[in-house]
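One structure, pasted below without further comment.
What you see is the complex with one protein chain gone and the rest in place.
Residue numbering begins at 1 within each chain, and the chains themselves are lettered A, B and C in the order written.
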Amino acid sequence: MSTAAAPNYELIQQDGLETNLLEVSMGPHHPSTHGVFRMDVKLDGETVVDLRPVFGYLHRNHEKLAENMSYLSSMPFTDRLDYFNSMANNWAYALAAEKLIDVEVPERAEYLRVIMAELTRLVNHISLVGFFINDLGALGTPLLYAFREREKILDLFEQASGARMMCNYFRFGGLRNDVPEGWLDRAGEVVDRFPAFLDEYEQLLCENEIILSRTQGVGNLPRELAISAGVTGPMLRASGMAYDLRKVDQYGIYDRFKFRVPYTDGDTGDCYDRFMIRMLEMRESIEILKQALAGIPEGEIMGNAPRVFKPKPAESYGRIEGPKGELGFYLIADGSPKPYRYRVRPPSLINLTVLRDMCLGGKIADAVIILGSIDIVLGEVDR
Amino acid sequence: MTILGGGIFKGMAVTLRNFVGSYINKKERLPTNDYSWRPDGDLPQGIGDYPKEEGEQLSDTTTVTEYSRNFPMLLHDGGEPMDTVRCVACQICERECPPQCIYIEKDYDENGKYIKRPAVFDIDVSVCMSCQICVEVCPFDAIVMNSQFELSTPDRFGGLLVRRDDLLKSNDYYHQIHPEEAAARDQKMAVEKAAKEAKKKAAAEKARAAAEKKAVEAAKEEAK
Amino acid sequence: MSLELLIATVPLMLIFATLFAFTTWLERKALARIQNRIGPNKVGIPCTRIGLFGLGQPAADGIKMIFKENIVPRGADRLFHLLAPILALIPSMLVLCFLPLDFPWLNENSVKAFLLDGAVIFFFAITGLNTLAVFMAGWASRNKYSLLGGMRAVAQMVSYEIPLVLSAVIVVMMVGSLNAAEIAKAQTGGDWFVFSPWGFAAFVIFFIAALAETNRSPFDLPEAESEIIAGYFTEYSGFKFALFFLAEYIAMFAISGLAVTLFLGGGDGPGLAVLPWLSVIWFLAKIFALIAVMIWLRGTLPRLRVDQLMGFAWKFMLPLSILNIFVAGFAWHAEQLDNTFITVITWVISLAILYSAASGLNQLNRGKVRPREYKYAE
Partner (left out) sequence: MNELSHEPVLHQFPNAEWDEAAGAVIAPLGLARTMAEWLLGHGVDYCSNVTGVDYLEREVKEKITNDAGKVETVTRTEPARIDVVYHLYSMQNKTGPLVLKQRTSRDNAEAESLTPVWRSCDLQEREVFDLFGVNFKGHPDQRRILMWDEFEGHPMRRDYTEPFDYEWEPTPHNEILEKHQKGKVIV
């Protein structure tokens, strides 16, 4: 069990020279800490001998805010948790709240939820890969290719929900509105063109000698540690555990789709695996999207749930396979229109548990890419 | 056997393809600069140039989509805005607004009697997060989302606090920016109104029947 | 004499300063297009909306840089903080004079800088000063990131100087002179050194080492943005930053010019018999071709890690360049026999030796790094 130790400034005796460790505070404003994250790093030359993550620079006590407003009112705030995947956050919250009020979600809404969630996954994974390669030192080229494709998906989000990032689209018992006419065809077009982009992306990145030598063998995460540390999502699967909530929980209508879950055999579990698992997951998401777009029925979009409601006293925990890992919402209702307790289980924060273990002994450049491969969004880490 | 540095050359081939492609295939490679969806296939003159001349307004709503939302506006049914304003100052939106950016005061006439309209309706657009919750909770379809996005102002305080009279927009304008949504809303309102009127009519009918009955009974009584 | 000196050097400075401005525009534009953006396209003629493809951007940037506040961190060494960018600029400007550029306005009697014997040695001696400037900047800034960047820069520049010089040695061996003009003259008529296996290998090594010397991607570790903010010039702003920027680009010109002189035939090219002044155009065109490749690489590659960078220099480039010297030596002797068959055999053998040495070294250094297979759960 290793945990962050109290700072100690030991002197290193080498050849009669007394040298100090160099303590660098990376962040909260650093180009590659993905926001206002801070790592207190102690360096011996370029080698990381100690690393202490510091959180809280973006803390706004989202949970307290949500406990002081009605269930519906905190839906737009869930967009701002992980601002890359607002649709997935909406779904997790809706899932937890729907358990409280017991409402049936119409068929078409379920299909659209899957479509939105998988599009979100595509957005998240391409951007993550782009940011990751950016952390490796590329001049933003893969990132901008990723953003080029993300642009097309965000256009779809905008047409459906009215906003590109803060979608606020899911409602308890369905969705806010039906997609406009022709949206499904446009989505189909984007989905059909996506594999070609992925091919190009793989050609650009997956065989590049520099990327291979930079990422392989860096930031190894053994399977046992990954499970014990509650690491979820692509990072867990890269460590060799095929655990995907879409398969395990089969929430929504995921049991109707045929797709595979890529994972490793757990020997390596390094940055390259985490990067590649995301690349492979995108292909599976496209499979799901194709099936969903083909099978979506006509019909109602909203169940009979009221906008403002008072659930009976109960507890519920809804979780989904978010693009970053298990995103859970824990709600306690006490009979009032406001949740008594509202808790977000943020995958980004919990995946950071193992940051120190992975970084120690590496170079400072490794620490940066390990952080990049964890895939955090500070809106969710600090809440 | 792999070629020495083969992965790097492959990557360079991809970047070269993108370099050339950005000149040839604009739709695929430069999606943000692809205006082929516009009627004339290009941006209107001068839209790309920012900042514009002083006072110039970009009130071109064709660049926004049907469900696009920016900041709320209050609807009235035409004519003098305050006479036909739909808002009755019930303050539900004020209560439900997640960032609490709405402030409403009820309007009273000189006798202190509540008239169903707001005396003050302020929205602080520097706090509003365009979430549309107010639209959804409004039982009177009085508040909807505008798609006007040119709200920058040199005045931080007055300029970003939008007052009632600036928020008031006619239903025709709503139809102009969000045709489908507006039509659906009008239909819903018509249905509700019809239902209400039917109910009212039924009630009136009932009252009339009761009165008639009473009258008949009274007549009977008298006849006795 | 002094007038002739001015005639020789001032246009050179002006030309390269203009080319610097143009190159910044070119780099931004090319990178933008590689990344599927448009790049600078607004700044053109002032007070109008004429864009001129953003050609006014360098001028606007320059004006901005000059009028920006000069910030020196508290506790920094003010003197060395000021000296570092100047010291970075001087050597890179100085070596420009040793490029064999045949400007038409220079006559035989003018001071022709390239007449200096030992120009190649002088070139390496002067560019070595750059290291000092970078470390000075890193140290004087009183910033941990700057210090890390400075440390990286020293290690990197000193290491890569060795393969750089060793690959230049081959050309010197072949020509038998250190004079840049004579090296260029020896390659006239399309007989460039790059068109031989050892020459090509030397050129590739020289070019890679040149990337490292000028801190270009994928060897931009001293200014690695994602790790150490901006490395040694983290704490520089305004005009001092502009000087660093200028020095970096001038150093790019200088080292590309040297590569052109050594391997790509200097000002050699078609049409020289008719128009002798075309040689300057050819020379600059070749420099820009090399710079275009640098930009292209920058748009494609991520950077190496610091230990891999040093490993690459000492475990790959150094053995290969030493081997290359021997190959070139034997090949030179074989060519003296003036037998076509033996020449062909030499070429084939040296190609085979160099390629297998390169891939062998690559295999040794790479270890187990290769693409992997993944499993799927249903």
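Please note the rule applied: a residue touches a chain if its C-beta (ideal position, glycine included) is under 8 Å from a C-beta of that chain, and two chains touch if they have at least 3 such contacts.
Since we're looking at a predicted model, the values are computed, not measured.
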Of A:229, A:271, A:286 or A:358, the one touching the omitted chain in the full complex: A:229
Sole residue of B:84, B:126, B:148 or B:170 that reaches the chain not shown, by the stated touch rule: B:126
Missing-chain contacts mapped onto chain A: 1, 3-4, 55-56, 59, 61, 63-64, 69, 225, 227-231, 241, 243, 248-250, 313-315, 317, 319, 326, 328, 330, 332, 340-341, 343, 345, 349-350, 352-354, 382-383
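Just so it is clear, only the chains that are shown with their structure count from here on.
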Touch-based graph of the chains, sorted into line, ring, star, complete or other: complete
Chain closest to the middle [Cα centroid of all protein chains]: A
Chain pair with the higher count of C-beta pairs in contact (A-C, A-B): A-C
Rounded Å distance between chain B and chain C, as computed from the means of their C-alpha atoms: 58
For chain A paired with chain B, centre-to-centre distance based on mean C-alpha positions, whole Å: 32
Whole-Å separation of chain centres (CA-atom averages), chain A against chain C: 41
Multi-chain contact sites of chain A, meaning residues that touch two or more partners: 141, 145, 148, 204, 206-212
Touching two or more other chains - residues of chain B: 8, 11, 14-15, 18, 29
Chain A partner contacts - residues on chain C that touch it in the complex: 31, 34-37, 144-145, 147-148, 152, 217-218, 220, 224-229, 298-308, 366, 368-372, 374-378
Chain B partner contacts - residues on chain A that touch it in the complex: 69-70, 72-77, 141, 145, 148, 151-152, 155, 158-163, 166, 168, 176-177, 180, 193, 200, 203-212, 307-308
Residue ranges of chain B in contact with chain A within the complex: 5-8, 10-11, 13-15, 17-18, 28-29, 31-32, 65-69, 96-98, 129-133, 136-137, 145, 180-181
